[in-house]
Structure formats: structure tokens, C-alpha cells
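The structure appears right after this line, and notes come after that.
With one protein chain withheld, the remaining protein chains of the complex are depicted in position.
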Amino acid sequence: STNTSEHSSGRAYADYSIFKGKAALVMTPLPARFSKMDSGGLKVDRKGVVLLKFMPAIGQRKYDYEKKQYFALSATEVGSLIGLGPTETCEFFHDPSMKSSLEGLVKKTLTVSPLGDGNGYFFNLSVLNAVQKTNERLSVPVTKAEFAVIRAACGFALPHMMGWSKVMQVQHPEHRGLLPGQRELKMVTDVW
Amino acid sequence: STNTSEHSSGRAYADYSIFKGKAALVMTPLPARFSKMDSGGLKVDRKGVVLLKFMPAIGQRKYDYEKKQYFALSATEVGSLIGLGPTETCEFFHDPSMKSSLEGLVKKTLTVSPLGDGNGYFFNLSVLNAVQKTNERLSVPVTKAEFAVIRAACGFALPHMMGWSKVMQVQHPEHRGLLPGQRELKMVTDVW
Amino acid sequence: STNTSEHSSGRAYADYSIFKGKAALVMTPLPARFSKMDSGGLKVDRKGVVLLKFMPAIGQRKYDYEKKQYFALSATEVGSLIGLGPTETCEFFHDPSMKSSLEGLVKKTLTVSPLGDGNGYFFNLSVLNAVQKTNERLSVPVTKAEFAVIRAACGFALPHMMGWSKVMQVQHPEHRGLLPGQRELKMVTDVW
Partner (left out) sequence: STNTSEHSSGRAYADYSIFKGKAALVMTPLPARFSKMDSGGLKVDRKGVVLLKFMPAIGQRKYDYEKKQYFALSATEVGSLIGLGPTETCEFFHDPSMKSSLEGLVKKTLTVSPLGDGNGYFFNLSVLNAVQKTNERLSVPVTKAEFAVIRAACGFALPHMMGWSKVMQVQHPEHRGLLPGQRELKMVTDVW
């Protein structure tokens, strides 16, 4: 059935991997997820992210998958990253246990700071775990060329993370099917 | 029928929301709308906009939906926004009642001006209503990171607002079906 | 039949129009046109352009369609336009009768030069016709905001004019069906 073929097409996986001496950084984009409304329209159900995966090196071009650490960048964090000037630094703080009983016990900090020679950035992830009393640091130097790829790829990903790409592609043949709360929107756009 | 499935796919909704202490700013893109011509081709029937919705705060992360104010940015206004230098200001004036009997009675002014610290912009909407004798002001500070998202997302939205994205995606197998007034265009492009 | 529905979907039309006091400038993108090869693949048959249409004013917001003049920008000319620095000028020369018996008799020159206040560009088209002994000049001042739209829209159009967008979207499931002359290409890409 059509349904089956949709399932079999499934997901697609692609990343951008930067393997360096002490650690590796693997970036993966995830688009916004939409759910169907009663009106038949689609709305963003979960915003997309650019997922960073850090892994420490355990040999030449070998990395310890078991010790991997994730950090998911939101749209605004991606905006901060791609707007970074050559001598600027940005820093993000995440609590992976937010709104759970473990809130505040694990603190993740991602710092992106310029390399000494002004030719790229350090991506530094620190994971402070108050329960296990550990503080892991994973640091990957990113060259200017690699950062140009990150900037272009993340700039491309942004409208997809936000769901804007789908909004722009869907046909809007008659502005029918407006949400109740959006009748005003129609009026406004009729007269702007 | 196919028709039904088209209807059920309906519209898609996504926005970019910036919630701040005194007000919130919600941006939503709307693509160009096309209508079918007798020749079977499609032409832009209504240009797209980026719709800004401002709402005043009425508590911590609570906003008064009833007092929302819209401001719809045209392609050229979006161009002005995304081309804004770090110390530049842009200002747009809209009359939501233009070409109606109420023309001139409501004046909307959007001012985007640099934040004092050179790290973002103030989005300030003023709505002057001569009938109700009110002057509402809604102001949202937008960080440099948030503005980078706005810049990337609006730059993405622009060709869709203008309808250029559809023009570029449609198959033009034989340059058949040119509009009457466009026979010259074909000639010209044949010999440029 | 499917064929009919393809025809009825036909072309799509969209432009970006700048109406000024003395003349109007209307920009329209045209994508690359592909033709089918014997192998079943598609190759670019005609490159796309951004078509500029100039019309002189004959009253307030009225323009003389009969006196319109076209100028079709190639990919490299679009590159020149979108890479223009704030104080730079670019100039293009076209002979619409090239390779015909009228070659050299009509000379079109498009000059894009900075506005005095450093806030946009003049688009100036000169059409010198040696047969009719006429020299028409059409000049449209383009604001910084309008030029930001042109830059974003033309930057979007470029890969479509070049045909790169289709190359990137088509499935290449098995690198089967390579052209005779491209067997080397496969070898090369296998070993780069």
C-alpha cells in the first residue's frame, strides 16, 4: 500500500564529521516535525535542531563511541554560530534534565572561541555531572574551511529547523481553512 | 478523490517567536499565491509577506493575545531588514485602511534600530489610532543571534514571497504556451 | 491523460518590479531548459537568464509598454551584479543581433553604478540603434533595500539558471547510465 511505501522510504541520515587528534565532532541536522491539525493543515510539533556529537579519541582516528556527548543547537543558537565574527566567542548552557527531578545536576556548556591564529574556532564541550562528580571536556579545533562548511550547511538547515521551508512549499490555493484564531490574520493581510 | 487529498494536506504553519519582558514578536512567512491563467500557466495573484505579530506582556512569559498588532513586511521591506548594517536604522509606515473610508486614521510605524551595545536591534511598533485616540507602542529587543536567524530565515523566504521559487521549479519543456504579450520576450531571449 | 495535466500546469510567471519617476524596471528569472538525451538523462539545452525589462514613464505610475527594452543577464553577469561593492560599477554590452546580418547595428549597454549618496545603484540602459539612428536611455534608481532584494533573489536564481538545482535533486541511485564520454569521470571520482 501507499502507506507501506511511505514507511519504507523512512528517514535519511547525513552528517558532517570533523575528526581531530583529541576528539571528533559530528554534526547532524534534524528538520522540524509537523503534526496534522483537525483542519487538515500542518503545524510545527517539534522544532528542528543541529545535533552535535562529541567523541574523545582513543587512538589514531579511533574514537570512543561509548563516551560520546550530545549537544543540540536550537535555531537561535545556530543563528549565534553563523553570525559569529572572526574574533568573537559564543557560549551556550544546556541542562539535559530540565523539568525533571534531576534538574540542575548535569550542566552542559558549549563554547565556540576563536583559534589563536585567527583561522577558525575551538568547539569546546564541558559536561559537569554533580551526581557522578565528573567534569568531562571535549575539544575540537575547527579550521576556517570547516567553519565555512558549518556556516553554509547550518544556514541552509535553519529554515528547515524552523519549519519555514514547508510553509513556503505547501500550496495555499484559496486561503481557505484558516484557523479560527487566524481569521484576523486574513483580514490584516487583506488590508496591509 | 485527488481533490480531497489536496484539501486535507491544506496549509502549514510555522513561525519564529521572540519572547521578551515587555512584549513578544512572532514572525510568520506567507508565500506568494498563484492563480491559474486561461493559458494553463500560473501567475502571482498576491505577493507573499513576512507577517510580524506583536503582543504586550501581561505577566511572566504571558502575553495579551487580544492586544496583538500585525505588521506585514513586503519583499522590499524584507530587503531593507536583511541588508541593515550594524549601526543602521530602518523605518516603515503602513496604513492598514488604505483605499478605504478609514484611510489615514490608523498609522502603523515599525522602527528597527540598533541596540545601545551594538549587539542587535530594537523592533518597535507604534500604532496611532485617530478614531480611538490611542497610541500603542510595542517594543521587542532582538539579540544579534536572533537577528541572524531573522536574516537567514527572511533571506530564505524572499524568493518564495516573490514567487520566484515556483517559476524556477516548474518545468518549461518547450517554451510553449507563452502569453500573448510575451511573444516578444521569447524573441528577445532567442537573440540576446 | 498525464500529458494533458502536465501541459495544463504549464509555466509560472513572477517578477520583481521597481516603478520610479522616469522609468520602470521589471526583473524576471528564467530557469535553465533541459532536453532529454538518448541515454534517458537530461542535459542543459539552454541556460537560464534574469531578464530585465525597462519601460519609460508616460505619466504618474504609467509606463509605455510599447517602448520597452529587454536586457537578459547571464549567470556571470548576475555574478557581477550580486558581487558589486558599494562604490563599484559594472557594465555589460550586448548585441541583440549577434550572428545575424544585423550584427553590430544595435548596441545595448547596461551600466549599474552607485547612487551619489552611496545608498543604492542606478540601473542605466542605453540602446544605440545605427539603423534607426536612435539612442534611447532608460534609467532607474534602485534603493539599497531594493538592491538587497535583487541580490537575494538573483543569488537564489543563479543555481536554477545554471541547471545545478536539477542536477542536485535528481536521484543518482547507481551511477548507471553514465554518458560514454564520462566513463573517465566515474573512474576519477572513484579514486579522488
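Per-chain numbering from 1; labels A, B and C assigned in written order.
Basically, a contact is a pair of C-beta atoms (placed from the backbone, for glycine too) under 8 Å apart; a residue touches a chain by one contact, two chains touch by 3 or more.
Everything numeric in this text was worked out from a predicted model, so none of it was measured.
Colleague: Among the chains you can see, which ones touch the chain that has been omitted?
Modeller: Answer for the hidden chain's contacts among shown chains: A, C.
Colleague: Of the residues A:128, A:149 or A:170, I need the one that contacts the missing chain.
Modeller: Final answer for the missing-chain contact: A:149.
Colleague: Residues on chain C that touch the omitted chain in the whole complex?
Modeller: Where chain C meets the chain not shown: residues 32, 34, 39-44, 75-80, 82-83, 90, 155, 158-159, 162-173, 175-179, 184-185, 188-189, 191-192.
Colleague: By the contact definition given up top, give the residues of chain A that touch the hidden chain.
Modeller: Within chain A, the residues touching the omitted chain are 6-16, 28-31, 33, 49, 51, 65, 68, 70-72, 94, 96-98, 100, 143-149, 151-153, 156-157, 160, 165.
Everything that follows uses one rule, which is that only the chains that are shown with their structure count from here on.
Colleague: Please categorise the chain-chain contact pattern as a line, ring, star, complete graph or other.
Modeller: line
Colleague: Where the CA atoms of chain A average out and where those of chain C average out, how many Å apart are those spots?
Modeller: Taking the mean C-alpha position of each chain, the two centres sit 36 Å apart.
Colleague: Quick one: which residues in chain B touch 2 or more of the other chains?
Modeller: Only 165 qualify.
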